[in-house]
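Just one protein chain is left out here, and the rest sit where they should.
As written, the chains take the letters A and B, and residue 1 is the first residue of each chain.
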Amino acid sequence: MQVGSWLTRVREQRPLVHNITNLVVMNVAANALLSLGASPVMAHAHEEVADMAAIAGALALNLGTLDPYVVTSMDLASEAANRRGVPVVLDPVGAGATPYRTGAALRLLETRNIQVLRGNQGEIGVITGAGGEVAGVDARGAGTDLAGRMVEFARQHHLVVAATGERDLVTDGETMYELQNGHPWEAAITGSGCSLTAVIAAFVAVSDQSRRGIAEATVAAITCFNVAAELAAEGASGPGSFQVKLLDALHTLTPSDVDARARIRRG
Amino acid sequence: MQVGSWLTRVREQRPLVHNITNLVVMNVAANALLSLGASPVMAHAHEEVADMAAIAGALALNLGTLDPYVVTSMDLASEAANRRGVPVVLDPVGAGATPYRTGAALRLLETRNIQVLRGNQGEIGVITGAGGEVAGVDARGAGTDLAGRMVEFARQHHLVVAATGERDLVTDGETMYELQNGHPWEAAITGSGCSLTAVIAAFVAVSDQSRRGIAEATVAAITCFNVAAELAAEGASGPGSFQVKLLDALHTLTPSDVDARARIRRG
Partner (left out) sequence: MQVGSWLTRVREQRPLVHNITNLVVMNVAANALLSLGASPVMAHAHEEVADMAAIAGALALNLGTLDPYVVTSMDLASEAANRRGVPVVLDPVGAGATPYRTGAALRLLETRNIQVLRGNQGEIGVITGAGGEVAGVDARGAGTDLAGRMVEFARQHHLVVAATGERDLVTDGETMYELQNGHPWEAAITGSGCSLTAVIAAFVAVSDQSRRGIAEATVAAITCFNVAAELAAEGASGPGSFQVKLLDALHTLTPSDVDARARIRRG
């Protein structure tokens, strides 16, 4: 699977990604999208989310600092996105940490067509029923047979499931991909997972919208992001400089960098 | 026009700038003001915005992530600012992208005395009636005769209008300034426009509050910010490091740096 060409496609089409995301990472996610070559917009007012989602290439929902107002924003935006065929990516940040978070994630999955569900292994473990432990927003355990439960969940809900961690698992219910790029410092900065979710949305926006195409877009997005992280870590001396260099690397990353470093196993 | 001396005045007086701004750029705008030598405060509670605006040197309003609560905050704060003679700068982020944004911007312009309206060329095109296209928060077209409509709008509304882009246009309805400083990477980071709006507010705070004085403050602010961007870009290797160096440059910028590099044409 050649993933570098996906990067070119994102830069050429510069998709508009509508984010309803958390207050901690808004700036980071917007910058990650801009550095990569996509066009971010953040909007949450009930008066405009449907309008904004309708003109977007993809909608990224992130539960990191959810509250009832924002949950309604997500309901309205995803309804409009579903009506217009705009793909929706959901990041259930902190699912498992409180019943409110778990409930909000499950309700979106039940009432809307979500195209990609991406979380850390704890969150995905909780949501797919594999078990899993989440302390605050950190995964502390992923349950047994995470991969198996992901496949089942993907089939039942007709979506792509991605669980990121030291190794990343992605499945559309048929194929399981195991991705091995990345750097430990991604866990030492806030917003790397959330930025990745936004980046996945940008890649899904330029896919053919088939389940297989969306899975490949997700694999390509994670691989591009993680290769950028590897390149960023080479020159960094801690999480602060890593963060800066990650934005630089997302901007300077070439398709051949990605293809040369990609470590994707197809199960 | 000597613009470097404006920088000295801002640093000497250290004006308090009350920002009601968007969730994406709050941190960036606060840091830009601090680096420059001004004093930022962010406050949006209905219970305190009038008190805060009344003690500020200027009020900066930014519609980037508006919602009904924040729109009311802006109404209350700008009413207090008008009553106390505190100048108000408005950044209509995303006007043209959704009716809600366009409507909120126009209502503030109709019901309050705004001293400076600053946006990208798409937003200003939409608001002044020149036409213009806005996708999310990116300008994709500015309409025909933007400069002419800006002059007309400035006269009708008794304010200064600034449309920033590759070249920046500023007018008080009499003089049209064309500014040619800046760097393309400003468009590759989030919040450069929003930070600029906050910086304009700091400069307007130390002006004599005449229309002409406010126009000159706006020209000086844009030029200082864009010269800092040029200096920052010299040592940067991507949008991440550019952002860091921009804050450094706003701090180390001297009046003579600005005067040596300023490219201002008066039409």
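Keep this in mind: a contact is a pair of C-beta atoms (placed from the backbone, for glycine too) under 8 Å apart; a residue touches a chain by one contact, two chains touch by 3 or more.
Bear in mind that the values here come from a model prediction, so they are computed numbers and not experimental data.
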Contact with the hidden chain (one of B:79, B:178 or B:248): B:248
Candidates A:189, A:206, A:222 or A:253 - the one touching the absent chain: A:189
Contact with the hidden chain (one of B:41, B:106, B:147 or B:264): B:41
Residues of subunit A in contact with the chain not shown: 22-25, 27-28, 64-68, 94, 97-101, 135-138, 188-191, 236-241, 243-244
For subunit B, the residues touching the chain missing from this view: 16, 18, 23, 26-27, 30-31, 34-35, 39-48, 51-52, 55-56, 69, 243-252
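Everything that follows uses one rule, which is that only the chains that are shown with their structure count from here on.
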Rounded Å distance between subunit A and subunit B, as computed from the means of their C-alpha atoms: 33
